[in-house]
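Every protein chain except one is present and positioned as in the full complex.
Up next, subunit A:
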């Protein structure tokens, strides 16, 4: 399959180019545009980005592989990044991960056969206060996970609903009993 940017994408990239004194910094947003368009930035897509920006392929490859949020291969429609770093681990991060593995019938790092879900184990996402938590496709955090919450999440994702942004207040002195 040949990857092509749409006219809108190209227009957006052109606009980005005017924002920076040189074209190299456009690599990052251009890769985002590509990932939003194709769902991933595999080597073919990296090549397309390099060609579009007239940058060396090696440079784009280096940038794409540096950041874990760029998917270097095709992933499921929804990527579930379950945090198992220290705080989440202590609050049951691995339980959530194992529950998801059983529920989806895949191991971490794998994608379901229907292409709906990819399950990843990730390092700290900076939400230790709301552990255990997971992130959906580089976007919304789902916090204070329980098995019911996970069930609901999977259900709503299957129905095409994205989770809502969840506002959680900082623990303040008067909030602590």
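By definition in this document, contacts are C-beta pairs under 8 Å (C-beta built on N, C-alpha and C of every residue); 3 or more make two chains touch, one makes a residue touch a chain; residues count from 1.
As a working rule, contacts and distances are computed from a predicted model.
Going by its UniProt record, the hidden chain of the complex is named "Molybdopterin-dependent oxidoreductase" among "Molybdopterin-dependent oxidoreductase", "Cytochrome c oxidase subunit 2", "ABC transporter permease" or "Beta-ketoacyl synthase-like N-terminal domain-containing protein".
Listed residues A:25, A:43 or A:105: the one in touch with the omitted chain is A:43. The residue from A:56, A:115 or A:129 that touches the chain not shown here is A:56. Hidden from this view is one chain, which touches subunit A at 43, 46-47, 50, 56-62, 65-66.
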